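A single protein chain has been removed from this complex, and every other one stays in its place.
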Amino acid sequence: MTQNNNAEILKVEGLKAYYQMNYFGVEREVRAVDDITVTMRKNEVYGIAGESSSGKTSFIKVLAAAIRPPLRVVAGTAKYNFASGPIDVAHATPEEIEAVRWKHLSYIMQGSMSVLNPVRRIGKTFQDFAQRPLGLKGAEFESRVVNHLARLNLSPDVLRAYPHELSGGMRQRVTIGLATVCHPEFIIADEPTTALDVVVQKEVLSLIRDIQKEMGASVVFVTHDMSVHANVADRVGIIYAGRLVEEGPTRDMFFAPKHPYTAHLVASLPRIGDRQQRPALEGRPPNLADPPQGCRFHPRCPLAVDKCRKEVPPLETIGPDHRTACWRWKDVEPLVNVSAPSGEMA
Amino acid sequence: MDRRSFLIGTTAIGALMVAGNGLALAQEAEGSAPDLAQFPRNETVIVHNPEGVIRNPGWFNLWANGGGGLSTGLQQLTADTFWYIDPDAGIPEASENAIYYSLAEGPWEYNDDFSEMTVRLRKGIMWSDGVEFTADDVVFTVEKQAATPGTGWYGAFSTQIESVTAEDPYTVHFKLKAPNSRFHTTFSVRWNAAWIMPKHVFEGVEDIVAFENNPPVSLGPYTLHSYDPNGTWYIWEKRPDWDKTTMALVGEPKPKYIIYRNNISTDNRLIEMRNGNLDMIHDLSPEGTFSIVQQDPDVQGWFPGFPYAHPDPTLPMAVFNLQNPKFQDKRVRWALTLMLDARAMSMASYRGAATLSAISIPPTGTHPRDYHAPLQDYLINFELDTGSRVIKPYDPDVGLQIAEMVRPQFGDQVPTDPEAIRNSFGYGWWKTDVQAAEELLTAAGFTKQGNQWMMPDGSPFTISVLVPQEGVINRLGVMIAQSWAQNGVQATAEVATDIWDRTGAGDFEVEIGWAVETYGGHPDLAFFLDSYHSSFVVEPGETQPGRNWMRWKDPRLDEIINKVRGIDFNDPKAIEYGHEFVKLHLEEMPNIPIMSYNVFSIQSNRFWTGWPNAENPYANPVTNWSNAKYIFTQISPVEGAS
Amino acid sequence: MFAVFRDLIRYNIEFAIGLVLVGIVVIFACLSFFSPVDPSLIYTTIPDQPPSAQFWFGTNSRGQDMFWQLSAAFRNSLVFGFTVAVLSRIISIAVGLTAGYLGGWVDRVLMFINDIFVAVPIFPVLVLFYFVLRNNMDSLTLALIMACFGWPFDARLIRSVALGLKHREFTRHAVFAGMSTRKVLLEEHLPYVMPIVFSTFMNNMLWSIGLEVTLAVLGFTNINNPTIGTALYWANSHSAMVVGVWWWIVIPVILMVMTFIGLFLLAMSMNEYIDPRSRLRRMGA
Partner (left out) sequence: MHGYLVFVGKRLLQLLAVIFFGVSATFLVTHLSPINPVEAALGRMTARSVSNPEAITAMRAALTELYGVNEPIWSQYINFWSRLVQGDFGPSLLAFPTPAMTLVMRALPWTVTLLTVATLITFAIGNVMGGLAGYNQNNRFLKAFGLVAIGIQPIPYYVVAFILLILFGFVWPILPISGGFAMNVTPGWNWPYISSVIQHATLPALSLVLVGFGGWFLGMRALVSNVVTEDYVTYAELAGVKRTTIVGSYVMRNALVPQLTALAMALGGVFSGTVITEQVFNYPGLGSLLIDAVNAGDYSLVLAVSSVSVTAVATAIFIVDLLYPILDPRVRAE
């Protein structure tokens, strides 16, 4: 699980991406991504966790080069280092982005039920998505797709099917197939297992993991479900209120979180034998249009002190690959005793 | 193109093909295809025919009802019979007293008791297929129709004619079942008449009632060129041997082609004439006429100024259904008459351009000379007993008043001479006398509750006034209903699109229409009067034949009719009997005569000129009348117009 | 409900415009209650006068003051449209709620009938009724007939909402509490479909007034009764446009377009606001 020596595939530096909106003549700025710096490596699964409206979706949008008004990159870069050459998706031209899309950078979207065009056969969708990046035609293309599907345990018949004729799990596998058929170097997986039942969820997770290993690709895996991270991620980054608050190897994050928010997330994981409701975090995520001064977590933080209210804590490196942004990281204790999560974390 | 697009594409194309083929099939090409250059405007006259869509356009059998058109040019240009009587003066050198001797060489010849009639035919008249017209055609026409129910003159022939014989190829002799001094009118064209059939065409036809007669063999100067399979136009072409038809006696018809167009809405007529696509319009609204005459200097009406319209020898009136108990008391009928205001009716219907008539004779043609003027003193002194007093209801000056009312709008287009005013606005009408009307109704057992008249049985006096959907008669009817309503009678104008049918079927209380039609140029009244005979009146619910729509029965009326039947068409006594009829009508008031039916027929001088008008009244400009055909001999193309 | 209207007026420009347009026409129509002339009389004034200080909308060739004539015409037409809308709403609510709530064969039968009504072309049917009834066809009869044909589309819409409501918590509570079906429908479900009823109300008025105009123009109604349609009918039978009495056609057409656009904007903006899908989504169905 430690593949630290691998080369970097993505380097995000000082990324700021804001929503700029105009409500009845009043300019509003929502700082969805506020100064994030992060690096991702080849051949690793990087988990991103955070509550809804924490900015993780906007961050993903920038990484996926899906920056559309009103979202705008205000500062910083997001540089990929693909085999075809480096590209800064935060500032690239549409043509440059077009050139890497799907071939090098692909995306698994959340909601397997609705990401497939209901009136188009799966085969057609494969053509729409993959024909151009693969540069293959006719039988050659078809055999490529069929082979790929076989790897996902899908029979070639699905190509002639409409989405509604497939089960939820099959559909999700098709989606993964769509995203991986071009052997991209970097895959963004946005909540790919939400809304699937547990058995299917597990199957899908191992599938992603297998494919990733087989192709040697990097995966950014986004979900608010910490147990999923525990299962698939090599490293996990926590986003809160538009900022990366902690980042580290998965094991460290679960056993020795160094940010009160991480500690809380980990603690709220359900466990077998639970008798009572997990303690919920009080308060609500801050309004990103008007975030609190100092550490953005301080209004909800049990450890908050005056300093937290005034000064923004920097992201410090506190261990191998482990960084946190908390003035009092040394005081953070796991809220519960966490036994090693099951899974393939070898 | 994938399978689905292909499917959708072929479906759409298939639908179009089916529709297109359907169209082509429905049309079955008729005639040869002329190009536009074949109808140069200096050789082509375009005439408006007031008929709606001809729903069976390929039907040219004039002698059986098959859903074809009549005034599509068919009866004007291809048909002929013994005599034509012009509602106007006629072409001076070609007619005598407005009577044209057409297929007949001269006038009708009766024996002394009017039980036999001899007709001498012209020689050298040819059918358009080169067969000569002879007495055999006439004999065939009469015998075939008399023997075939469902033909147009089956009734007229089978009930009247004992026998018909051809004494020689050019002499026909009729023997009648009973004396009839007006028998010749069966063969005298007013609007139409008994047309002569081509024996050589029809004798081989088994069922002439189901025979289309397409294309028609013509006895007139034109033959069918082509027609619209959708029934909205007919094109006729001049025969090379037009001089072998009776038209040659009047003159050469000038247009090489005559196009009759029907089913044109009022607005479209005006637009089409302005665009040069019509030369003659059958009728417009009064407003439309005033407007186009002002806008287009080429357009003319019958009178050069106000009121422009051509007076038809018909008499619009309020017809009471005398079989309805409400109207069986003549005091009620008179009361309703006295509630009306002549000025309001004239203004409402014709914007003042109406010719009023208080008596049951149209104030047109020569009738004012024969009837209105001589009876003027009688009318002035006419007395009416209201039950409580005697009044003189007639107002001889109402025409003058209307002339003054329209003068501000039309200025010097309105005549000033009292004589001229009488001719165009009428000799007079009844004074509005609500007081007298109330006395009459009270005398008839009616009572007034508040402003509402109750009938003797205690129920409110309601009247449904049946009016056509459009035109001046509609406006007249609405005004009449309104006048009655204002005077305490619950009268409403009921618009009926099938007013003809309902009138015939007796399904009305009061109908605004006409029960009087005359020749116009001739004083004889038998044309309508004969149908007033009580033997024709049917029971309620059945269909009343011709003109006596009010179903008026009176022994005194029968007596007058019998007297008229006993004299000759040209006997001066006819006028005397006519006066008797007028007086009887005034006493009974079975209908309320109001005014002549003025038709706003207009013509354009843009491509053709020489149309008839009040100053040169050689023909009736109303296009659907058969005798309008003589116009085509008098017009000429305008130099340089195209 | 009033809060909704207030919000719509404040934030939805289309709604505001629609309200103003319809308001103007309604006020104009209401003036007819104070009309100094009987609109059914003809030749009460000088004909063919163009608009002037004395005759704001001119006079027509029938000698009627167009201002009062049109005021009465719009009143009659609006009342007519209102009547049809109310009657057909009643049918569509009854059918829609019943079908949606009861489901099963009741639903299938009702929707089968519904589809038949959708497929029958209304115009020939109306003409047929005119053919049969002739002058007995007054506005109320016509309104009744049209109401019988104006419901199916909206019944379907209401049914789709009712389908969603059926599985909601409060419905179950109501049923457990022993409420009768009628009560559940009227007291629990009706409030949820009211917004749809209001928006389709406008559309239905639009539809019925438009059809009345069409029939009247062809002379297939009682043309003595002043309505928008008969105003055009008479203008037409007097060749008003081609003879230059333009105000006889232009003014009613402008007013009519105002009415129609107004009603349409009201319906459209309300529809956007309460689109059943987004509404259901908001309700959490």
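The chains carry the letters A, B and C, assigned in the order they are written, with residues numbered from 1 in each.
The rule is short, and it goes like this: a residue touches a chain if its C-beta (ideal position, glycine included) is under 8 Å from a C-beta of that chain, and two chains touch if they have at least 3 such contacts.
All of these numbers come straight from a predicted model, not from anything done at the bench.
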item: Left-out chain, listing which of the shown chains it touches; value: A, B, C
item: Identified contact with the non-displayed chain, of A:19, A:141 or A:162; value: A:162
item: Residue among C:38, C:115 or C:138 that touches the chain left out of view; value: C:115
item: Selected from B:97, B:111, B:230 or B:570 as touching the chain missing from the view; value: B:230
item: Hidden-chain contact residue, picked from the options A:8, A:128, A:214 or A:311; value: A:128
item: Among B:374, B:504 or B:566, the residue in touch with the chain that has been omitted; value: B:504
item: Hidden partner interface residues of chain A, rising order; value: 64, 66, 97-98, 101-102, 106-107, 109-111, 114-121, 124, 128-129, 132-133, 162, 164-165, 178
item: Residues of chain C (touch criterion as defined above) contacting the omitted chain; value: 112, 115-116, 118-125, 127-132, 134, 153, 206, 210-211, 213-214, 217-218, 220, 232, 236, 241-242, 249, 253, 256-257, 260-261, 263-265, 268, 272, 277
item: Chain B residues that touch the omitted chain in the full complex; value: 4, 7-8, 11-12, 15-16, 19-20, 22-36, 38-39, 52-56, 59, 65-68, 149-150, 152, 154-156, 158-159, 210, 226, 228-233, 235, 259, 263-265, 267-268, 271-272, 274-275, 469, 497-498, 500-505, 507, 531, 536, 538, 541-543, 545-547
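By definition in this document, only the chains that are shown with their structure count from here on.
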item: Chain-level touch network, classified as line, ring, star, complete or other; value: other
item: Two chains joined by the most C-beta pairs in contact, as defined above; value: B-C
item: Inter-centroid spacing, chain C versus chain A (mean Cα positions, whole Å); value: 53
item: Cα-centroid distance, chain A relative to chain B, in whole angstrom; value: 91
item: Set of chain A residues in contact with two or more other chains; value: none
item: Interfacial residue positions of chain C with respect to chain B in the complex; value: 40-43, 47-48, 61-63, 134-135, 219, 222-224, 236-245
item: List of chain B residues in touch with chain C within their complex; value: 266-267, 270-271, 284-285, 287-288, 290-292, 344, 347-348, 351, 464, 469-471, 474-475, 478-479, 482, 486, 492-497
